[in-house]
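The structure appears right after this line, and notes come after that.
Here the complex is missing a single protein chain, while all its other protein chains stay put.
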Amino acid sequence: MFDEHWDWLSHEFRQTISSIKDFVYQEIIPLETELRNTSFREMLPVLDKKRELVKELGFWLPQIPKEYGGMGLSLQEYGYVSEFLGRSSLGHYVFNCQAPDAGNMEILIEHGTDDQKTRFLEPLLAGKIRSCFSMTEPDAPGSNPTWLNTKASKENGNYIINGRKWFTSAADGAEFAIVMAVTNPEQDKHKRASMIIVPTSTSGFNNIGNIPVMGSQGSDWGSHSEIKYDNCTVPETNLLGIEGEAFTIAQNRLGPGRIHHCMRWIGIAERAFELMCERAVSRRITRTAFLADQQTIQNWVAESRAEINSNRLMVLDTAMKIDKFGTYASRREISLIKFQVANMLQKVLDRSIQVHGALGMTDHTPLAYWFSQLHV
Amino acid sequence: MFDEHWDWLSHEFRQTISSIKDFVYQEIIPLETELRNTSFREMLPVLDKKRELVKELGFWLPQIPKEYGGMGLSLQEYGYVSEFLGRSSLGHYVFNCQAPDAGNMEILIEHGTDDQKTRFLEPLLAGKIRSCFSMTEPDAPGSNPTWLNTKASKENGNYIINGRKWFTSAADGAEFAIVMAVTNPEQDKHKRASMIIVPTSTSGFNNIGNIPVMGSQGSDWGSHSEIKYDNCTVPETNLLGIEGEAFTIAQNRLGPGRIHHCMRWIGIAERAFELMCERAVSRRITRTAFLADQQTIQNWVAESRAEINSNRLMVLDTAMKIDKFGTYASRREISLIKFQVANMLQKVLDRSIQVHGALGMTDHTPLAYWFSQLHV
Amino acid sequence: MFDEHWDWLSHEFRQTISSIKDFVYQEIIPLETELRNTSFREMLPVLDKKRELVKELGFWLPQIPKEYGGMGLSLQEYGYVSEFLGRSSLGHYVFNCQAPDAGNMEILIEHGTDDQKTRFLEPLLAGKIRSCFSMTEPDAPGSNPTWLNTKASKENGNYIINGRKWFTSAADGAEFAIVMAVTNPEQDKHKRASMIIVPTSTSGFNNIGNIPVMGSQGSDWGSHSEIKYDNCTVPETNLLGIEGEAFTIAQNRLGPGRIHHCMRWIGIAERAFELMCERAVSRRITRTAFLADQQTIQNWVAESRAEINSNRLMVLDTAMKIDKFGTYASRREISLIKFQVANMLQKVLDRSIQVHGALGMTDHTPLAYWFSQLHV
Partner (left out) sequence: MFDEHWDWLSHEFRQTISSIKDFVYQEIIPLETELRNTSFREMLPVLDKKRELVKELGFWLPQIPKEYGGMGLSLQEYGYVSEFLGRSSLGHYVFNCQAPDAGNMEILIEHGTDDQKTRFLEPLLAGKIRSCFSMTEPDAPGSNPTWLNTKASKENGNYIINGRKWFTSAADGAEFAIVMAVTNPEQDKHKRASMIIVPTSTSGFNNIGNIPVMGSQGSDWGSHSEIKYDNCTVPETNLLGIEGEAFTIAQNRLGPGRIHHCMRWIGIAERAFELMCERAVSRRITRTAFLADQQTIQNWVAESRAEINSNRLMVLDTAMKIDKFGTYASRREISLIKFQVANMLQKVLDRSIQVHGALGMTDHTPLAYWFSQLHV
């Protein structure tokens, strides 16, 4: 829903959102059919062309400050944009604000040395390379980020990394990884780990393979890898920020990252809602009645509308608070939006799929794919 | 929750809200115990004293324009106030913005003749009398307000009203009723009924009795009456607005009225949340652990916080839209908040009562009363 | 629903159930209106007459073995009966199988001395007196029955009891209480408390008053008291069972007690379902359509039917297991039915009240009363 009532936004910004929305519907959504019949890797050329269009329109890197070539939007403004990009699973990629690159860019801007910025940040901003974030481990719970088994020991000016990671998203085809590893095991649990930049071409960085999800291993940006670090050695200068500060850096990213995700989910919910309504008014259940004539369907539409609206307001309110008061002052709000928006998305997707009947399970709509990704 | 982050509100208005909040907690909530052991009628003297304090503080009639002696708040501003008044079931009454008087004041301001304003509106605004709104009928569904059986026939410059109403709230002790009755049965269903002012002392206005709810008939403002109109005769000049326009007038009241109710419900939810948290951190479940140590309780607190916050944002957003664009342009939002906020309230009350255990069922907290009123 | 398909029950027993059902609908349900306009105490004479009829029909004490004058039903058979008694909040009382007397009878049969049986059990079985069970304390969590502050010290052949209890249901008018008190504080927490019979006329047994619930303190069997034990002294011979075994005795009662409660709840749910259906097919929403024509109502009816049926099967299955294999072997099933049936009841009551509209809140149906008692 593009809301004609958003008059607290400047006229100019509303035009921006409106143009981005049009771009998503005209240039990106039509690619979805193609994506379903091919692999992500094979789509790279056509996606690159779309990226060029985005650059020409001035919408490249919406979340990044102007001095780094982005649009310089506030977190709240970016929230409005992200929702429209989320209408398609390709939206963020085309605007170069996809996870995990968006987060890695932020970390590099905040904590990278000049040399790191030149080597890793610049090509990332330009869309010439991709990156990954290597944190989750198969033997330690993702819900407890202070528990890591991967170690980086310092020797002769190098870090030697050993350990196993999995669900390192988009590692396939990435140029470098930001790896979370324990460098200071003797410290307090929040001060043990560091972030280290590891080019994927480094010897000892072994991509064991993409993890099969729903019978498919995916490819390139659309994949999740298992990585084995086997005496993987990089120079000390690849340390990102201060040693032992990985947890703090990650915490600070969490707030903005959650806004990005939640607004993307709201975009998915809006698309599912749109498809549900279109189906309801066009599908006959008898020769004289449509699905939309059934009260159950009407209830689902009303409940979905209310849930999407209230969730959007909550996420935008949180974004505004982060913009104004910072992540720490907004920590309660940040902690609330995750489960709330995730629950909403599951309900809306479920209803939309049911309204589509058998069609909802096929790859003729993006609904089944999104439903299968709910727990990622 | 009084949110220190509401910095889009003026400094002055934030002080107003803060003072009103303090008043509710210091002057009104302590009366609740007394109310449980007596009747509403018996409490009138002490409530009148509180009303005088409110007048002195300048908070009388927060929802009414300044030219009529009120605070002149916008609907959105009043929303913030109403939430704090809603912390206690006596809050709105003490500030003279309780239903159904608040709605009746609005109708009289908008549609009353000078004479009607002098006789009915002025004492109502002054808090000298109370009123009721007589619409719901036992034999016609409340969900279909165009279906009314009560009739008002015109004869010799009078309306002669016949019919039966029930759930006429606060009729016991009211000085006058605004009655919805069919005056133009031959018209289209949206043009049949009129609003007529009927002093309760009129012959033929028969209050059959207060309807027993939870074993109690209540009294005065805290009651719901059944009324029989038996050749109840009032002069034509008691017509409120244009003949046949009752439905339109009622529709226009609906938006603001719903904001009032929903913000009051959010106030109830906040109070229930507050009581839940206090109980959780103070009630031991073993000699070393508190209720708050249990994850189920933690989940309830988190979910309740998220649901209250998102609902508040949705209602305030709707109020802002009505302020800016009018009721018609905001009709979708108005229709959504009712079921959404009602569902939220039921969940939060249920959790709070469960956290209180047996105590939650007693009259030592207002929770059981609110739970029993959920479907009113 | 009386199910004509219950052909695994003997022909004779099906006739019994059918007669009991008829009795409830013809003799007990019509009393409900009267109950709402008076107190329980004032209804005692008319209830006593109904009890005489029950005795004549041979349905007195359905849950009690034949040698003690009951019907001698198995727990599963009693489950079928209890469901029909539960159709009215007076049902169990009229058949003398109401809580807490039913549980107290069981304990006395199992653990009482001959003298205790003569003095306390016999008049209880005969319906000449009532009793109460005094366990819950205001300062200790009911969910942790091993934590009791009330103490009984032994001195000169007597127990001297000191402590505070509340929510001692039906204490008002009871002839004696079974009190849980700590007699062996030095023992393991499951071996500390004993059950002691205390006639309510004993000096030091102070009924502080009935706890107000929904604005009413209730009376007689329909009340919950706060009791202060103040050097309340009874002879050692009033010990019920073995000293220190109160917890074990209580645990053994839990299984059958839960079947009783759950089948009563299912009876309430069936009555609410019945009222919902009657209302749906008789209440017009327009001049041509009924509530039952709305798909939302149809969904509620279908979901309620499925939930009641599956819950009934689960409770009867648990009763059958207790009958065959005992309480310990059935402990998993016993622990499941409580929350499952309680959740079902809340949903069904909520839907039925909503279908009744404003009427659902009044005392014209038992729905609002049951809803207000959900958390007891």
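In this document, chain identifiers A, B and C correspond to the written order of the chains, with residue numbering beginning at 1 in each.
Operating definition for what follows: a contact is a pair of C-beta atoms (placed from the backbone, for glycine too) under 8 Å apart; a residue touches a chain by one contact, two chains touch by 3 or more.
None of these values were measured; they are calculated from a predicted model.
Participant: I'm checking contacts with the chain that's been left out. Which of A:W60, A:Y80, A:F95 or A:F167 qualifies?
Facilitator: Answer from the full complex: A:F167 touches the omitted chain.
Participant: Out of A:K55, A:R283 or A:R332, which touches the unshown chain?
Facilitator: Touching the chain that is not displayed is residue A:R283.
Participant: Where the complex has a chain not shown, which of B:T38, B:N231 or B:N299 is the residue touching it?
Facilitator: B:N299
Participant: Just checking the interface: what residues of chain B touch the absent partner chain?
Facilitator: Residue positions of chain B that touch the missing chain: 294-296, 299.
Participant: Since one chain has been left out of the picture, which residues of chain C touch it in the full complex?
Facilitator: Contact residues on chain C toward the absent chain are 5, 7, 302-303, 305-307, 309-311, 313-314, 317, 321, 324-325, 329, 332-333, 335-337, 339-340.
Participant: Write the list of chain A residues that the hidden chain touches.
Facilitator: 36-37, 136, 138, 141-144, 147, 166-167, 211-216, 283-287, 346, 350, 353-354, 357-363, 368-369, 371-373, 375-376
Simple rule for what comes next: only the chains that are shown with their structure count from here on.
Participant: Point out which chain occupies the most central position, where each centre is the mean of Cα atoms.
Facilitator: Here the chain at the core of the arrangement is B.
Participant: Measure off the straight-line distance from the CA centroid of chain B to the CA centroid of chain C, and report it in whole Å.
Facilitator: Computed value for the inter-centroid distance: 38 Å.
Participant: Touching two or more other chains, which residues of chain B qualify?
Facilitator: In chain B, no residue touches two or more other chains.
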